[in-house]
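Heads up, one of the protein chains got dropped from this complex, but the rest are sitting where they should.
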Amino acid sequence: MLRKLTKFDFKITMYYTGKIILGLAFTMVIPLIIALIYKEFDSAMDFIIGILSSVIFGLACMKFMKTDKPPNLFQSMIIAAFSWIFACAFCSIPYYLSGHFESYLDVYFDLMSAFTTTGLALIKNVDHVSNALNMWRHMLTYIGGQGIVVLALAFLIRNTGGAYKIMVGEAKDESLEPSITKTAQNIWIISLVSLFVGTTMAAIAAYYDGLSWDRSILHGSWMFMSAWSTGGFAPCTQNLSFYHSYAFEIIMCLYMVMGSFNFALHYVVWKGNPKELLRNIEIKTFVVTLSITTIFVAWGLSAAGIFTNLNSVLRRGILLVISAHTGTGQMAVYANQLVHSWQPLAYMGICIAMMLGGSAASTAGGFKALRIGIFFKGLIHETKRLILPESAVFKMTFHHIKDQIIESGMVKMAGLIILCYCFIYLFGTVVGVACGYPLGQATFESISAGANVGLTMGVVSPSMPAILKITYIITMWLGRLEFLSIFVLVGSVGLAIGQAFKGGRK
Amino acid sequence: MRRYIAILTLAIIVLVPQTIFASSSPPVYSVTDLITKAPELDGKTVTVRGEAITEALERNNGYSWVNILDGPSAIGVWMKNDLKDQIKNYGTNLVKGDIVEITGKFFRNDPEADGELDLRADSLKVVESGYPTPEKINPLKVIVLAILSLVALLLFADNIYKNKKKTQEKKEDFEIENAIHEELE
Partner (left out) sequence: MQDGLIFNNNGNQSEKKPAIKNGVIKNVVVGFSSEVLFALCLFAWLVILTAIFFFVLSS
């Protein structure tokens, strides 16, 4: 599959990256408007500078790297991986200029966390951040969740011949409709309708519980974006517990769960087939694993006798399970509380929930329910094959949108990716322990980064070692793009360098 | 080095509150201390000092939630509305909030607030008054902005010029074609 990297590959990559950056420049207009409304003139300057530099880069790329050809699969995978790096770089400009970060590495960490919908944050003094920057932070998780490339698809790239392939590269490989532009548009329609309804619900809850009306709308929309894209950022240090509101928490849980559904599932259900919800293999797997992890946490917390009433267990424990399992990372307990007063069984339940993650082709991270489902069905299939006589021929099917037969290729792929995830969890843990953190915390944080969850036990802070920040950035990136496109990028770059050396020697 | 600092901070965190504890008035804790030492401090009367942030969340029953920020951590404080009314400024990006000193009962899992780690205030004192901190435009940013606009303008100008040229060429082509047609007819 690996082949020599040509000049044309570079050209086409830069061309499409330029297009995507240009698209992002337009999204920066929304926080700019917020800045002007709230008279945050310094933040407004940050965004104008951001917009101008991305427009310049985008235009320059499109001018000097102009090409009419659509990218092939190989190229689109490189575009997917490459555009993330550049998108982070340009989106970081308003972050960096805001002065809320200690170093550029911290900025890049937060950006990667936003784009991968992780939700770990190194931002300092988050309660004094401007409304514009808050808007931008949450918009990035929202945009990152729907895929930067999907955004570009929906609005920018007219010739979509190769665009579907870019989406495959971004791990959203469900084609909802034969037409690719339509697929992207559908994803956005689903997200935008939910944004409207969800923001309204959250804003009403926040207003009822004491926030002023304009702040309830802002906070409502931010927290919705954070929940729906399974991101986990919040405009306040205390995250969800800032609001002290049961209703608000239930609404957030609702959107966390809905945000972790497969977009193909949303599409089928929204097309008038709600029964799919009960038949889908991912939903079944999700319900089973969520129930098991809930039992762990409920058992652990109840046995430890920390909480004296049921509502406490629900709001502190079960909310965290849902948040962990959907890969969101909003929390209504304090990071240090997890370290100092949680029982090991409950802690383990949260770790397992984080590892498993939500559905494929959604914004959730982790193994993904589809893979777990296929893997287990494959396991049963193999066992049956060994038990029954060799002459027996039987098929095993699963239901995901339509009934599909399990093939050994599918099981192998699912197993491989699950193994890859385990490897990055382990890798992050090793680096965390090497940096001097206790094993429990290092494991928790590493899983949280690798599975794009964003819960924290307090390791992630501006003062953590740079090497650990870089490790988490890499694991977040790998986990989000599900390895393959990054392997292609790394492999081809390595090959190109190898070629260059060979050429030089000659 | 980092490790020694960590040990030192830990030692300070553990030792300092104990020395203060000996005095008769409720000891002052940082919010981070409250969270890390929650099991020991549960149910005790403590004092915290911090900045009131964002907004008070007023509930229907004459009480409010006020969130207090102290260093890297923040905590929710449940208080009567007349205590809350003493706070005039809340911290946002444009305002530095009032620094308040609150004495109250600390709960690790407050059963009335569904297990939240919080403080139920008995008394409140505004230690430092807040003030507005409007954003000022950084002159360096203006310079960067000017340079960027210039570059963008150049790029745009080039494109517009080319576009014009193209349309003109097209026009000329069209005219030539027309002329040919006319001649043929």
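So that you can tell them apart, the chains are marked A and B in the order they are listed, and the count of residues begins at 1 in each.
In this text, contacts are C-beta pairs under 8 Å (C-beta built on N, C-alpha and C of every residue); 3 or more make two chains touch, one makes a residue touch a chain.
Since the structure is predicted, the reported quantities are computational estimates derived from the model, not experimental observations.
K.L.:
Can you tell me which of A:Leu254, A:Met396, A:Ile470 or A:Val493 touches the chain that was removed from the display?
P.N.:
Result: among the candidates, A:Leu254 touches the missing chain.
K.L.:
Of A:Val29, A:Val197 or A:Leu419, which one is in contact with the hidden chain?
P.N.:
Here the residue in touch with the unshown chain is A:Val197.
K.L.:
Check the options A:Val287, A:Val430 or A:Ala466 and report the residue that touches the missing chain.
P.N.:
Considering all chains, including the one not shown, the answer is A:Val287.
K.L.:
Given the contact definition stated above, which residue among A:Ile85, A:Leu310 or A:Ile497 touches the chain not shown here?
P.N.:
Reading the full complex, the residue touching the unseen chain is A:Leu310.
K.L.:
For a quick check of understanding: of A:Asn125, A:Thr200, A:Ser302 or A:Gln404, which residue touches the chain that isn't displayed?
P.N.:
Per the contact definition at the top, the residue touching the missing chain is A:Ser302.
K.L.:
Which positions on chain A touch the chain that was left off?
P.N.:
Looking at chain A, the ones touching the missing chain are residues 19, 22, 59, 62, 68, 155-159, 193-194, 197, 250, 253-254, 257-258, 261, 266, 269-272, 274, 277, 287, 290-291, 294-295, 298-299, 302-303, 305, 310, 313-314, 317-318, 321-322.
The working rule: only the chains that are shown with their structure count from here on.
K.L.:
Using Cα averages as centroids, what's the distance between chain A and chain B in whole Å?
P.N.:
Chain centres of chain A and chain B, defined by C-alpha means, are spaced 23 Å apart.
K.L.:
Which part of chain A faces chain B closely enough to touch in the complex?
P.N.:
Going by the criterion above, the answer is residues 38-43, 45-46, 48-49, 52-53, 55-56, 59-60, 63, 97, 127-131, 209-212, 215, 236-238, 241-246, 306-309, 311-316, 332-334, 336-337, 339-341, 436, 461, 465.
K.L.:
Which of the residues in chain B end up touching chain A in this complex?
P.N.:
Contacts found on chain B: 2-3, 6, 32, 35-39, 53-59, 64-65, 67, 69, 72-76, 91-94, 108-109, 111, 113-117, 134-138, 141-142, 144-145, 148-149, 151-152, 155-156, 158-159.
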